[in-house]
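What you see is the complex with one protein chain gone and the rest in place.
Chain lettering (A and B) follows the sequence in which the chains are written, and residue indices restart at 1 in each chain.
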Amino acid sequence: MNWLLPYPLLSAALLALWLLLNQSISPGHIVLGSVIAILASWVMAALRPEKPRIRRPGAALRLAGIVLFDILRSNIAVGRIIVRSREPGMNAGFLTIPLDMRSHQGLAVLSLIITSTPGTIWLDYDAAKGTLMLHVLDLVDETVWIETIKGRYERLLMEIFE
Amino acid sequence: MTTLGDFPDWAAWLVALCVLAGSAVTLIGSIGLLRLGNFYARVHAPTLGATFGMGAILVGSALFFSVLETRPVVHEILIAVFVTCTTPVTLMLLARAALYRDRTEGSSDVPPADAAENPLPPQQG
């Protein structure tokens, strides 16, 4: 089983992508999609990436919910800054945060979360010191942002990946 | 298969609401591109269109085609997943490139790179 499906999650995602692209769940498409998904996962195995281990799927679902809610909330906040503020972007600034997480997958997911939330962007991660540099559009109170990123995202990501 | 003539009222209102909300948020994001003062503030603006704007318009599209063809049409998920995974990557790369350029020019608006003051060897991996 392990030689056939080295990355089961990747293969499942590729099969789902194939079926969605063709908009059909006929047996022919399932067979064709499965062949493609298995071949692609062998290509991936040849690259030998580090295998991610998702420890707690429940925590991952909760994180997804939190992130969706936060994206909605900060859409409203950033939209308000752009429309209402007289001189938008006057509170913008750089922010450095010490991180405890060392897992590569966890950091990659954290970077996606931070950048796709309007109002914050991931700039630089120093692997030696474990510090992260962000740019924040509405930097009024630094501790609130540090609290948000460490308390809301990093803790859950560490539960999932470490 | 519903024809466009007898498209139900509730679905028309919902699709209209989703599409209008999405395009309005996208427009606000693009206006931010004009109004915000410097590059690092401007980077935040397009994420509005790429998150909520995209999501609302795609939900509207999925709803419209599902009602029109009386079967679930969900291939819009593909665009949503794809854009959600790629937009952060492009913005991060662009912001890092801008940071690098500003640092090599010795600009005082960005925090300096402090790699020189602690010459630790790069870690494995």
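The criterion applied here is as follows: a residue touches a chain if its C-beta (ideal position, glycine included) is under 8 Å from a C-beta of that chain, and two chains touch if they have at least 3 such contacts.
Heads up, the rule we're going with is that contacts and distances are computed from a predicted model.
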- Note on the structure: Out of "protein-glutamate methylesterase", "Multisubunit potassium/proton antiporter, PhaF subunit (TC 2.A.63.1.1)", "Sporulation protein YqfD" or "(Fe-S)-binding protein", the chain not pictured bears the UniProt name "Multisubunit potassium/proton antiporter, PhaF subunit (TC 2.A.63.1.1)"
- Visible chains in contact with the missing one: B
- Note on the structure: Note that chain B touches the absent chain at residues 4-5, 7-9, 11-13, 15-17, 19-20, 22-24, 26-27, 29-31, 33-34, 39, 42-43, 45-46, 49-50, 53-54, 57-58, 60-61, 64-65, 68, 73, 75-76, 78-79, 82-83, 86-87, 89-91, 93-94, 96-98, 100-101, 104
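Everything that follows uses one rule, which is that only the chains that are shown with their structure count from here on.
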- Distance in whole angstrom between the CA centres of chain A and chain B is 14
- Query: Where on chain B is chain A touching in the complex?
  - Reply: 25, 28-29, 31-32, 35-38, 40-45, 47-48, 50-52, 73-75, 77-78, 84-85, 87-89, 91-92, 95-96, 99, 110-111, 118, 120, 122-123, 125
- Query: Given the complex with chain B, which residues does chain A contribute to the contact?
  - Reply: 17, 20-21, 23, 71-72, 75, 78-79, 82-83, 87-90, 92, 94, 96, 104, 111-112, 115-124, 127-129, 133, 135, 137
